[in-house]
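See below for the structure under consideration.
Every protein chain but one is kept in place in this view of the complex.
Letters A, B and C name the chains as they come in the text, with residue numbers starting at 1 for each one.
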Amino acid sequence: MTLTDYKYGDVIHRCFRCGYCKFPINWMDVNNCPAYARFRMETYSCGGRLWLTRAWLEGEIEWSDHLADILYSCTACKNCEVKCPLSFNIDILNMMIAAKGEMVERGEVPSPVKEFLENIQRQGNPYGTSRAKRGEWMEGTGIEAYQGQEFLYYVGCVGSYDTRGQETARILGKVLQKAGVSFGVLGNDENCDGNEVKNLGEETLFEMLAEENVAQFQGLGVQKIVTLSPHSYNTMKNDYPGFNGEFEVSHYTQLLQGLIRDGGLDVSGGYNATVTYHDPCFLGRWNEEYNAPRAVLKSTPGVQLVEMARNKDGALCCGGGGGNFYIDLLGGSADSPARRRVREACETGANVLAVACPNCLTMLEDAVKAEGLEDKLAVKDIAEIVGEACGIK
Amino acid sequence: MSGILVVAEHRNRALANVSYQVLSKGRQLADQAQMELLAVVAGSDVDAYAKELAGWADRVLAVKSDRLEGLLAEPCQKIIAHLIRKIKPKITLMGHSSFAMDMAPSLSVELGIPLATDCIDIFWQNGDILVTRSIYNSKVNATYSFAQSETVLITGRVGEFSVEEGGRQGQIEEIEFDFEEESDYKKFEGYLEAEAGGVDITQAEVLVSVGRGIKDKKNLEMVEELARVLGGVVSCSRPVVDYGWLPSERQVGLSGKTVQPKLYLGLGISGAFQHVVGMKGASIIVAINKDAKAPIFSVANYGIVDDLLKVVPALVNKISELKGKTE
Amino acid sequence: MDIIACIKRVPDTSEADFIKIDPAQRDIEKDRLAFKINNWDEYALEAAVQLKEKLGGTLTAITVGPEDWNEVLRRALAMGADNAIRIDRDVSADDAYTVAVILERVIQRLSYDLVLFGAQSEDFGSGQLGAMVAEMLGIPHATLVTVLEAEEGKVHTQRELEAGTLQSYTIELPALLTVHTGINQPRYISLRGIRSAMQKELQVMALDDPGLSPETLVPMVKLEKLELPPKGKEAELIAGAPEEAAERLAKILKDAGIF
Partner (left out) sequence: MDSVYQALVDIVGQEHVSNRQEELFIYSYDLGTTEPHRPDYAVIPRTTEEIQEIVKLANKEKVPVVPLGGGLSLAGLAVPFRGGIALDLKRMDSILEVNEKARYAVVECGVSQGQLTSYLERNFPHLTHSEPGAPPTATIAGNVAIHGQGDLAQPYGFNSDMVNGLEIVLPTGEVCKFGSCSIGSGWYTQHPLPDVGLFLGWSGTTGIITKVSIRLFPSKKIRGVGQFVVEDEELVPEIMYKLTHTQMTEDVIAFSQAIPPFASGLQHFTINIVADSEKELEFKHEIVWDDTLGEYIRSGAGGFLGFRSGLQRPQVSKTSDWRKGGGFEYVGAIMPVETYPECYRRGRDISERHDIPYTVLGRCIGAAHAMMFSWTYAFNRADPETIRQAREALHETDDLALELHGTIWKPGLYGQKLVMERLDPNTLNLMKKIKQMLDPNGIMNPGNWEVS
């Protein structure tokens, strides 16, 4: 592909590289771009990536492993789009995704990305674990298979396969049971939602996943979906309608907010902790849902909610987006965004860092360990906090 | 009654370990069937090898020729084919080495004889020879028999057969062999020895070894850190070298180095036999792997079934704590 | 340069707990397994595509197997193969020799300079096929190749020996090489690529096309039975959350005098 064939060939040069994209909303730090925070070379800033993409498509530089790493280190956190003062900012991430897409079509992607996508092609999840094990997380929970219940509880790959994700998936299931919500799951028949696949630039694979999922959901008569992961929520809410998949999609924090408010869920058991909340990008900046998770926390007796300096649309991404919870191009350093984030959480004096995303959960929990902050800070999913408050072990 | 012929190989002025292994197996099979055990060794200077082999074999056939400098597959194939035709051994046995992988299949086609490679067991059953092979990622064992044939060709897995004392003093026969006109369609250019790097993993007391479970080069940093607190060195399995994440001098296994450290800590290594061959002599083997069924757990003394990316940082902390207490 | 790459399809058996052997002990139960292109073959294909991109010519991918195996040929077409041939055959009772006979018959009727194989297969791992076909075709070969450079009429290769040593050859074409992992980084094949490869022609040959019949294909090595390996010694597993497990392991190592 040359610049002329590139979908954004007529806009990509409009980046001036002024660097607003690196900041959080109040300029307190120049490190709100997770990749730039990690590496600090101008190449890793949003502007750097746009200029490099253009240079690559113009033939000024060659494709290289390093170039691929730079592009794939973008976590699609959307900070740049929120901060860029220019009108073309609405397409910044699309420009990155299209550039990654070109790498995908050329077959030239970093090896962990290749593995990620091949695993999804083969097993429907990035881990490459068998499809036949997808439902193992629910063993012994009594959670039912979906057969026309009010809600489809869509768990997602991390919730289905990652040990910590599985714990959260189970607890959320129990909370929904306790609240008497009518819901079912797909178990081994659940497939990847495709959100990360899309962000990794594998458009056709994403389309296939979306089409298959929409067909499956429609075949089962699904109307309402509640998701564990904001990533699933995002793509089902915003992308699936483009595949004729019109469902009423909510993130579980939104559902819990309503249940608690209407007295459907008794959280009087409380949760005694000073809690700070980390906004997941795909709930926050992508879908502007800043309130529901906070409302759930605030309505849980005993929770004292404190904010990190960077919050809501200024939150620092955990570094796990754009497939990076698996491909992990931002790990391995004290400058890794997850480690920066847990240090920031610690500074608030909170003893619990609450998350609402299984990707954030694993990223930040690992970071707490890497920072040696286990005695000071526990990372908990809001589902776990609510679970404890309503008496679920 | 024809015998069993073992093809010995040598490099760097020594017989290969695997040759001793298949020689021991050959001795056992010969004794069981009351057959003669023959060994053949070819090279430009094979006297010392022949003497060594005579400790096991009843007869050692020593083929000497300048054409055999470097032990190349093509001239050897000619010699072995010639000998098999002449001797008609019931079994021809070799180690499943790189040399054998180059030669044995062509040899079997040239002679029209059956070939079973990389066998983990070879045994008699009702007068027939059977072999067991390990297939599907070491997860299934398959037993095979051979079609009717005067001789069968078998290669045995490296490290699979223990070396037993032969206790023989066989005869040594020097064999002359006339090579035909040399063709130049395949020209040997030489051996390239692995470059000596800054780190010699064979000398380390503690090896922290990583496999593909490390997922990305960047995660090596935490592994380096673990090696540091343990006073060890980082080594790896083949995929890590294939990905270019570590130099080949750090590779443990068949195509890498054989190590015998006090502690071998395998991280995200599944434990394919090619790797295990290189590290099973370690005093303590610890494996950390997400897959509970990974074969490495059957060679390890201790195992943790979990994500190494989660365990390693914790381990670094705990070891540092414990070290702090004593220092 | 005209290149032929021979490839196969294998089950993904990395998920150990799903390996089950059928009651007749003849095969494993494959209905819960996912399938893929043999790992070594992926490297061979990549090497072939890179040579073609550099030197021009054609690339033909060949497989011997039932209809499902079209999948790996489509992959090859998506990677850059010009032609794909499948010889229709249920290979489950074949050995390397019978498959070699089939391939030799097909290849000798094609025009080629270089034939590439993966050095071995993930499922059976016998590592015989390439060198057998070379011997049958009467062309030189080298196995376990980790470095490959081609020029007009010849290839420079290095093949891997034990302990990191490499053996270097210059080989005149036509020749056959079996390719080892690490020789390159196989490219990703996108779903779009695979889908457009669906449009490309895929030649299916019956066994009698190259003049063979089932009767002539008698394996020299015959499967007697499959069984799960005997349970060997197992590691003492340290359970618990990462921190607990790490703590116990640290103590064990300390007690063992490691630090």
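The working rule: contacts are C-beta pairs under 8 Å (C-beta built on N, C-alpha and C of every residue); 3 or more make two chains touch, one makes a residue touch a chain.
Just so you know, these numbers come straight off a predicted model, no measurement behind them.
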Omitted chain's touching partners, listed by label: A
Selected from A:A55, A:L220, A:A295 or A:A378 as touching the chain missing from the view: A:A55
Footprint left on subunit A by the chain that the document does not show: 10-11, 13-20, 22-23, 26-30, 39-43, 48, 51-52, 55, 60-62, 64, 66-67, 70, 85-88, 309, 333
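Simple rule for what comes next: only the chains that are shown with their structure count from here on.
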Chain contact graph, described as a line, ring, star, complete graph or other shape: complete
Central chain (distance from its CA mean to the mean of all protein CA atoms): C
Per Cα centroids, the chain farthest from subunit B: A
Centre-of-Cα separation between subunit B and subunit A, whole angstrom: 46
Subunit B: positions in contact with at least two other chains: 243, 306-307, 310, 314, 317
Contacts with 2+ other chains: residues of subunit A: 111, 369
In the complex with subunit C, residue positions of subunit A that touch it: 104-109, 111, 113-114, 117-118, 121-123, 128-133, 202-205, 208, 369, 374
Footprint of subunit B on subunit C - complex, ascending: 11, 13-17, 19, 21, 28, 96-97, 100, 119, 122-132, 134-136, 140-144, 156, 158-172, 175, 181-182, 185, 218-229, 232-239, 242-243, 245-247, 249-254, 256, 258-259
Of all residues in subunit C, those that touch subunit A in their complex: 12, 14-15, 18, 32-34, 36, 79, 185-193, 195, 242-243
